[in-house]
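A protein chain is absent from this complex, but the other protein chains hold their places.
Per-chain residue numbering starts at 1, and chain names A, B and C are given in the order in which the chains are listed.
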Amino acid sequence: MFDPREVVSREKFAIMKCIIPVVSGKGGVGKSVVSTALSLALAERHKTGLLDLDFWGASAHILLNASDQFPEEEKGILPEEIRGVKFMSVSYYTQDKPLPIRGKEYSDAFLELMAVTRWNDIECLVIDMPPGMADPFLDLLQYVKNGSFLVITTSSRLSSNIVSKTLKILKEQNLKVLGLIENMRSVGDDSERIRDLANSFNVKHLGYIPYYHNLDIHLGNLQDFISTDFFQKIKAISMGLEI
Amino acid sequence: MFDPREVVSREKFAIMKCIIPVVSGKGGVGKSVVSTALSLALAERHKTGLLDLDFWGASAHILLNASDQFPEEEKGILPEEIRGVKFMSVSYYTQDKPLPIRGKEYSDAFLELMAVTRWNDIECLVIDMPPGMADPFLDLLQYVKNGSFLVITTSSRLSSNIVSKTLKILKEQNLKVLGLIENMRSVGDDSERIRDLANSFNVKHLGYIPYYHNLDIHLGNLQDFISTDFFQKIKAISMGLEI
Amino acid sequence: MHEWSLAEAVLKSSIKEAKKRNLKKLLEVKIVLGELQAIEEEIVKFSLDSLKKGTMAEEATFVFINEKATFKCRNCQNEWTLKEANINEESIKESIHFVPEVVHSFIRCTRCGSPDFEVVEGRGIYIDEITGEDL
Partner (left out) sequence: MHEWSLAEAVLKSSIKEAKKRNLKKLLEVKIVLGELQAIEEEIVKFSLDSLKKGTMAEEATFVFINEKATFKCRNCQNEWTLKEANINEESIKESIHFVPEVVHSFIRCTRCGSPDFEVVEGRGIYIDEITGEDL
């Protein structure tokens, strides 16, 4: 008795040249806005995919204004292409209803999506992760051995404390870390905390992004999102990523 | 073959007069700062406990400046008492290291903590929940039948979309909802979104809390935290709660 | 027609398992189809028969076993069947066909209304056993 989806899922990830899981451990630090902006920025230069693995708090479909139709089927499922980004999310199938599922069920849904999605020739897959260090994070470590992790934090010690735990696991598991983005920085925030955190794990501090009071009103309309300073910041950071 | 911890855990919750799970679904909206402030405010009038059930992103121990010693043992475990709040968190036992555990393991740790913690005569238990709708949320629904839920959101549609899913489940399960707190509001945020959300689920909008640029620098020192406007806002809201 | 990708998964993983067992040829693959996912047996069969060409499964027969879906509530222990769940809307059936776990977005325990239930049997596709020749 065995599960046919495991082998193909593992293989699909293994052959990808560039996988960027956007992680933190902490919630609400900007993983979804960063990963969505990053995939849009990368898509200007590479064939790019975006996979939303936050099944309980799916957000990227809102930012991308994704269709409410099922993605096309053709020997599998073809991700919807939005402004050059091939996008897959469980939100296509929940009809925007709550998805109260336990970790074991998450793992099953994750394998299912991976087994049937045809990413075809994408060069770079950005993965938007949920917070925490439960089944989604552990499944990622098990199925994606070749990720280049992008770690998001805010300047707050409530975030850095948790992010340091994520960095500890990534480093201990010898995974590649592209660096740390310090998001939602305010004037007056401790300017050393996150730099020290990055240094202590020997990862790059990739830059600060200010707290933009009006970012939220630009979300939901893609053209609007791309015209924000936030997007330009992420685009600039994306240029320097070692991918 | 059966688990001795289930019966006693269920019973411990069942006999409590007032249980306030602080939930959202969305991460980073302020569940931990709100629940910690709320427990401190309630402790001025009632015997209050605070239980941090975010095992992956434990935060309340930082806000409360909890001890790094094990809580006292006496026919069970006695929560540490901090400024009148009886506090329990898994952080006492992880030595601030990462806790990479799956949902099934979360449930086991949750039952273990509940079975051995002696809350004694507390009148009100505030529960700080992790984001998501996975094992922690489903365990809460299974073990706590008498909760009065406090729901936290920001003004952003990225938050309201997820919070509406949480409200949907709470309402559908006929659970008591104290109301919705709109946290981190900025000038310019859509002033109707959260009010409409509250109305559509027939729950109270309990108030706005502004985005305080300097809140984070006041965290970690309890006296400092209590002197913030943020704390005063939560205290004011706590006065009006129907508990 | 997303069944094709599941057929690919079945073939790849069966061949991998066969190699692990030092088999030289695959003769039979027993595939369980869970009622919840409602996979079209004919399409999987057709896909497998065309995918197997030129592989060690070229002569293999694919046997299908249908498994009824049952649910069990973690809140009240009630058990019920897919039929009793009474899912009628086509778009919901289609959603579950793609990702069976989204059933938690659409149905509740038939006794207590809890969303916290388990799919005990009949979730989706898996391989029950493979047989082959080792020479």
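A few notes on this one:
In the analysis below, a residue touches a chain if its C-beta (ideal position, glycine included) is under 8 Å from a C-beta of that chain, and two chains touch if they have at least 3 such contacts.
Computed from a prediction, not measured in an experiment: that's the story for all the values here.
All shown chains touched by the missing chain in the whole complex, by label: A, B.
Checked against the full complex, the one of B:P100, B:P130, B:G147 or B:G179 touching the unshown chain is B:P100.
Touching the chain that is not shown, out of A:S67, A:N120, A:N146 or A:Q173: A:Q173 (per the contact rule at the top). Taking the whole complex into account, chain A touches the unshown chain at residues 138, 141-142, 169, 172-173.
Along chain B, the points of touch with the absent chain fall at residues 1-8, 11, 70, 73-77, 90, 92-95, 97-102, 105-106, 108-109, 112-113, 115-116, 118.
The criterion applied here is as follows: only the chains that are shown with their structure count from here on.
Put simply, the C-alpha centre of chain B and that of chain C have 40 angstrom between them.
Separating the centre of chain A from that of chain B, both taken as means of CA atoms, is a distance of 27 Å. Looking at chain A, residues 97-102, 106 sit in touch with two or more other chains. Chain C has residues 115-116 in contact with two or more other chains.
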